[in-house]
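Note that one protein chain of the assembly has been removed; the remaining protein chains are unaltered in position.
Chain IDs A, B and C follow the sequence of writing; residue 1 opens each chain.
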Amino acid sequence: MPEINADHLGILEEQAKRGWKGRIITNPNCSTIALTMGLAAFKPFGIERIIVTTMQAVSGAGYPGVPSVDILGNVVPYIGSEEEKMETETQKIMGSFTGGQLVALPARVSAACNRVAVVDGHLVATSVELKTKPSEAEILSAIASFAGEPQRLNLPSAPKQPVQYLSEKDRPQPRRDATRDRGMAAFVGRLRPCPVLDWKFLVLAHNTIRGAAGAAVLNAELLAAGGWIK
Amino acid sequence: MPEINADHLGILEEQAKRGWKGRIITNPNCSTIALTMGLAAFKPFGIERIIVTTMQAVSGAGYPGVPSVDILGNVVPYIGSEEEKMETETQKIMGSFTGGQLVALPARVSAACNRVAVVDGHLVATSVELKTKPSEAEILSAIASFAGEPQRLNLPSAPKQPVQYLSEKDRPQPRRDATRDRGMAAFVGRLRPCPVLDWKFLVLAHNTIRGAAGAAVLNAELLAAGGWIK
Amino acid sequence: MPEINADHLGILEEQAKRGWKGRIITNPNCSTIALTMGLAAFKPFGIERIIVTTMQAVSGAGYPGVPSVDILGNVVPYIGSEEEKMETETQKIMGSFTGGQLVALPARVSAACNRVAVVDGHLVATSVELKTKPSEAEILSAIASFAGEPQRLNLPSAPKQPVQYLSEKDRPQPRRDATRDRGMAAFVGRLRPCPVLDWKFLVLAHNTIRGAAGAAVLNAELLAAGGWIK
Partner (left out) sequence: MPEINADHLGILEEQAKRGWKGRIITNPNCSTIALTMGLAAFKPFGIERIIVTTMQAVSGAGYPGVPSVDILGNVVPYIGSEEEKMETETQKIMGSFTGGQLVALPARVSAACNRVAVVDGHLVATSVELKTKPSEAEILSAIASFAGEPQRLNLPSAPKQPVQYLSEKDRPQPRRDATRDRGMAAFVGRLRPCPVLDWKFLVLAHNTIRGAAGAAVLNAELLAAGGWIK
């Protein structure tokens, strides 16, 4: 996740120390990409607990993927292994890389994953508990100013603003927002207090662009900029 | 909600004491009906905190309701006043009626409401925290044996088993399950541990039958059985 | 097609004469079933030319069938071999069985087949040219009084009225009408003059019930009633 854990590329040096002939960088799960983009600006406030419910597009299942008789006019509240992936990958991606070691974020994460009748764009309804208790203005400001390595390096595929807050009361929406900014940004909306944890909001990302092909390209650009690919 | 708070009809006597000429019984919000049916069997375990994300059918918006250009291949993550209603009505319906007074359930409730491209059936992804820490078997047993006044009175519109657990890994689904048992039961599925609260599960109810017309009929039957309607 | 060419069972005697050990009865293509049910009442008027455009449900493609990414919010204007099947099978089914020989209906048939985002029910927009020039009243009367062998024999799975005319201006509709009468009838609507041929109308039939499983059961009941199955 170039915007979030570019420092984890340090793992490549660990791989080198172990005498590996090749190097392995992986792309995260596509719904985890949406979630971690949405959470990125919250990290400085100390993320303690996260509960998410996803509404995921059919294109996330590849081709032929989800049979149309299963999803037309329907919701399928199960995606194999998706909840486990979101719960563990989120901790890893949001974790820190210290002393050649990946230290997972010590936040508890609970995910409920659903397939909906949408072509592209994973929408994630998120509730989050934060250690420091930031105001709404502080959170909005953190989102507006969030940038990662791809933005600092001005990488070709990097969106100018990787996380964008939509202030309309009924956004983000998969069909209308997922392809904005060439599908490479994440869109956050409806930040409001959560009566159980601290804040709730929605985050949307294009699952086959930001969540797959585009993320891989951006990773490659980051590796090239860092001299890992020559 | 005949299955859940039939005792709240005591309020009718309070209305009589106040000298009201008529009596007022209200039907709850349709997504709240689905949620409280799903929570009913959990009540004895002491419900402390609830986080829900709804995926609601378009028929819940009446006619003409949701314009098709807004919802085809899309999710609209906003339904006016719905979250506030779910958060407060759930506390009321799950509350107790003591000494002529309604005492709301002292549980915190957080709701995130979404409209999806489904015709009938509100699906609610739920996480719940419980005071006593029941086992999975105890919860499943509580669901299986749950019954309310309509079942005890064998009311004409009452489903034999008002809350039914579906054990398939990908159910309940709105298009396939909402109309089972003439649309009068609620369907629970995917009970599993929640890493943040205690348990997560899904509950589905038919929003225009169980959630509206059918609920009103069942209320009338309950009133008739109790001698309130002559 | 029990309602239309029950006399074609005579072919079983031909199969016997040829010394076949078994007998073969086939079910027609599901969209052809819808069309021929719709045309059945027109046969006495002398069918000369037929142009149809189908809007077919995804369940017609079996399981997993049509990938959801292909059909959500879309129309796929191609179904492999479907147009050829409709053009030739319609002539056979509407043909006569004379002297141990099947004589195809000498009508020209043109079909354009499309897959739409519908779960069940094939809808066929039909234009037809007729030899005798019946009035609208004569056609409606022929539809209302149409009955076949299954009705005369009162077979268990036979709908009382196999072809039903819906007089509302916007019917039949797949989602609302296909399952009426247990999915075993065909529904005709919007009969109106065609400026090019003589009449245009719509016909709808449930593709997996009337168009497949139910048709096979009805065929079996017809064979049993005729003494072919003992």
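One rule holds in what follows: contacts are C-beta pairs under 8 Å (C-beta built on N, C-alpha and C of every residue); 3 or more make two chains touch, one makes a residue touch a chain.
Please read these numbers as outputs of a predicted model, since none were measured by experiment.
For the options C:Arg49, C:Lys92 or C:Arg180, the residue in contact with the chain missing from this view is C:Arg49.
Note on the undisplayed chain: of the listed residues B:Pro2, B:Pro28, B:Gly73 or B:Gly211, the one touching it is B:Gly73. Interface residues of chain A with the unshown chain, by the touch rule above, are 72-73, 119, 175.
Annotation for chain C: contacts to the undisplayed chain at residues 49-51, 53, 55, 72-78, 87, 108-110, 112, 114, 116-119, 123, 125, 127, 169-176, 189-190, 194-197, 200, 202. Taking the complete complex into account, residues 58-59, 63-73, 117-119 of chain B touch the chain not shown.
One rule holds in what follows: only the chains that are shown with their structure count from here on.
Rounded to the nearest 5, the angle that brings the Cα atoms of chain A onto chain B is 180°. The most central chain, judged by C-alpha centres against the centre of all protein C-alpha atoms, is B. Averaged C-alpha coordinates give centres for chain A and chain C that are 51 Å from one another. A separation of 33 Å divides the Cα centre of chain A from that of chain B. Computed from the mean C-alpha positions, the centre of chain B lies at a distance of 44 Å from the centre of chain C. Each of residues 72-73, 119 in chain C touches at least two other chains.
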